[in-house]
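Missing here: one protein chain of the complex. Every other protein chain is in place.
A, B and C are the chain letters, set down in written order, and residue numbers restart from 1 in every chain.
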Amino acid sequence: MTRKLTMADIEAAATRLKNWGRWGADDEIGTLNHITPESIVAAARLVTKGKVMSLALPYDSAGPQGAKTNYPPLGRFNPIHLMLRTGTDAYSGKLDGRGIRTTDDIVIMPLQCGTQWDGLAHVLYGDKMWNGYDCRSVSSFGAEKCGIEKTREKMIGRGVLLDIARLMGREVLEDGFAITPELLEQAEIKFGVRVGKGDFLLVRTGHVEAKLNAKNWDGYAGGDAPGLSFETLDWLQARQVAAIATDTWGVEVRPNPSDEVVSPFHWISIPIMGLTLGEIFNLGELAKDCAGDGRYEFMFVSPVLPISGAVASPTNPLAIK
Amino acid sequence: MTRKLTMADIEAAATRLKNWGRWGADDEIGTLNHITPESIVAAARLVTKGKVMSLALPYDSAGPQGAKTNYPPLGRFNPIHLMLRTGTDAYSGKLDGRGIRTTDDIVIMPLQCGTQWDGLAHVLYGDKMWNGYDCRSVSSFGAEKCGIEKTREKMIGRGVLLDIARLMGREVLEDGFAITPELLEQAEIKFGVRVGKGDFLLVRTGHVEAKLNAKNWDGYAGGDAPGLSFETLDWLQARQVAAIATDTWGVEVRPNPSDEVVSPFHWISIPIMGLTLGEIFNLGELAKDCAGDGRYEFMFVSPVLPISGAVASPTNPLAIK
Amino acid sequence: MTRKLTMADIEAAATRLKNWGRWGADDEIGTLNHITPESIVAAARLVTKGKVMSLALPYDSAGPQGAKTNYPPLGRFNPIHLMLRTGTDAYSGKLDGRGIRTTDDIVIMPLQCGTQWDGLAHVLYGDKMWNGYDCRSVSSFGAEKCGIEKTREKMIGRGVLLDIARLMGREVLEDGFAITPELLEQAEIKFGVRVGKGDFLLVRTGHVEAKLNAKNWDGYAGGDAPGLSFETLDWLQARQVAAIATDTWGVEVRPNPSDEVVSPFHWISIPIMGLTLGEIFNLGELAKDCAGDGRYEFMFVSPVLPISGAVASPTNPLAIK
Partner (left out) sequence: MTRKLTMADIEAAATRLKNWGRWGADDEIGTLNHITPESIVAAARLVTKGKVMSLALPYDSAGPQGAKTNYPPLGRFNPIHLMLRTGTDAYSGKLDGRGIRTTDDIVIMPLQCGTQWDGLAHVLYGDKMWNGYDCRSVSSFGAEKCGIEKTREKMIGRGVLLDIARLMGREVLEDGFAITPELLEQAEIKFGVRVGKGDFLLVRTGHVEAKLNAKNWDGYAGGDAPGLSFETLDWLQARQVAAIATDTWGVEVRPNPSDEVVSPFHWISIPIMGLTLGEIFNLGELAKDCAGDGRYEFMFVSPVLPISGAVASPTNPLAIK
């Protein structure tokens, strides 16, 4: 699309794609309802070679936060890992008299600093949020509605990789590259897989790998990126995916295809459709494996940490073949 | 066993059960090496009804830390969840001008404050740790060896529940109740399952449920508990389990069956055998389900957060049937 | 006063004592404006024996937070002090190659967990705060108005101790003991000092000392306490004190002398009068010294940490004679 999105486009999409009430007035998990016992059983059947791949970046000071950016900072920082007791304490005799030599540690981390799930309390629409709940449900006390802990048993199903970078014959898609529904369908054909109900759709742009290779995260977190176009929202709704995740910081294409709103895909996906988003997934190893065996589907398990009232969660997504 | 364990018993067990070098001089994951592609495929085959059960406690201020205890404090506290931006900010107009209304949050948490995996860097043996590494490898900079991130693709396989509370006809085993190899084998017979190579063995005492029902964690974290006897170490070694987890804070029975050492099971399991331990698992719902369908085996996926150099990790363990 | 305070009493006090606009429409420090260069010079003249007394409790895990209470928790906890590098690391050779052996540390602390100043952004009145500012000025981004950093050069002047416990011949006043204007004036006469414009008034109840002696903080933080009666607000206004501090957690008497509001003294003092409050001051040593030399006035310096946008600050108050 060449013309810029307007507020009227947003509102039209909100009307067209609104899933409020679809799973009951008290639903707090949205499209994760597309997952069924049958889809879980079917996903498990995809495990045939016993190979497990982690799609998480390491959580540490080399993570994507804190690099240079031209956009306003979001207040996120890389995990701070600190020790409560160490082997050097033990060696120095400071644990003598305890009867055992143990170590202990702690982490301080924004829940969206690395590989992570956006929960449904993360984005608001006016004074409302998912399912029509009042946005004031998310206060300093956390999210009374749609906290990430509500999804504790949900992040499991069939994973499908659509490797758009490979489809385009590139190592990485450029910033501003908009992935359209047409491209998603071309990828389906090329990779021999069809996205369907209850699937976890993983879309690869090569963005994380490019930054890892460059050993420089400048411009990544909160910045420009390749990503899903606004038009894919209807496609995702039609296909009834459980969730979508990418290797970018924010799933959608950036610079914003709008002069009126920031992150238009987020305006609709989370609060209107109830669509959970996964971000900063490292899809490199998985992409190589799929290219190698020609199988772009797998069992996918990516549990949240059930932090009560959280609006997001770090996760270690596992693709199992 | 009625007599108290002595340092000589510990040393004999260390000699008898030492797995150092068994998986190479540079191994950092110990008994998780028992997991094979075949065991993963077999585990996935156990998924027949598409039911997922989370074995994690909520991570919040109602967690088990900070309650009364007669033992020295370990410096652990319940997760502190704080907001960086809220829906009340949005409602108050404080996010206007951003072009989107989003919320954000952060957590501060000891890595062993709730449902969690002990990594192999958590317990030292003299000036050594797992596989003979120097204990000074765990310094204020974190664990150079055996960091929890080394297990990022490992926490998956067959789960087996041995419900010792049910075996004994009790809701909860009493503090100091020692679970012996004989009891484990009686449970195998009663529940129709045999623990084997690469399994994740879950042992239920009812301890977490009893504290939840009482709405009072006094005496739990760091305190007395039912648990595995020291003698089960040989049994676990023989059965070649990948890992063991329980619903107590520390797996092993307490008060300590020794006047000379604290937590003797820990002295051997982690640094000598390389056996990963899971603690504070909530096994209540799973136990009911197993009793209901008579199947005490299931697919088990419990990924760590790959925090670089961490000695432990919170986890949301999923039992999938 | 035996009858309970009503909302009408609160509103009447708000009308009677409101200082909004008194120091200009853009004032953010309230009664700290009573401090003048002359009062600072005069305070310095009180330094005659060169004795310095700290009125701060240690900031550590033995602090007053986290003990048992019958009131709702306020989310405060004791300071968490953690090391980034240690002498045990150095001893273990982990700092070799750096060219110097240094240690480093970090603290995580609620700003009101120990000895502390309440800033003027700490208490709101309806949808307003001090000087009539909109209460939404205090958002997740901190206090845009009345942040504690505005007082960075203000916490200095004459300190006056009114030792009410000593006046009453007791080690500690009992919970619920209301300190009236009459008692304050009796103390002035007994101790030979008169509270005046720009003074920092310290009122001793013995509460901190009693808890320290008992080695048990149960019931202290957020709980019942001796303290200032609501009636003292008019007296404090008349005397034009710069600030008031006590050895209790919340200055005012508790249980609340009202069925309609909680902490009525706070409703008026901070948002209406612009009166800064100091809490959890340890006045024991100072009280002994004053009793010894008969001088209940001294130079008082208690700088805030200028944390931008903070609503409170820890402080190490120094009384200098």
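Remarks
One rule holds for everything that comes next: contacts are C-beta pairs under 8 Å (C-beta built on N, C-alpha and C of every residue); 3 or more make two chains touch, one makes a residue touch a chain.
These numbers were taken from a predicted model, which means no experiment stands behind them.
Touching the chain that is not shown, out of A:29, A:83 or A:129: A:83 (per the contact rule at the top). Considering the complete assembly, chain C touches the hidden chain via residues 36-41, 43-45, 47-54, 56-60, 62, 72, 74-76, 79, 81-88, 90-91, 98-112, 121-127, 129, 134-140, 142-143, 149, 152-154, 156, 256, 260-263, 266-267, 299, 301-312, 314-318, 320. Although one chain is hidden here, its contacts on chain A can still be listed: residues 61, 66, 73, 77, 80, 83-86, 89, 92-94, 108, 136, 139-141.
Contact between chain B and the absent chain runs through residues 82-84, 86-89, 91-92, 94, 106, 108, 140.
Convention: only the chains that are shown with their structure count from here on.
When the CA atoms of chain A are superposed on those of chain C, the rotation angle is 180 degrees to the nearest 5. For chain B, the set of residues that touch two or more other chains comprises 75, 83-86, 108, 136, 139-140.
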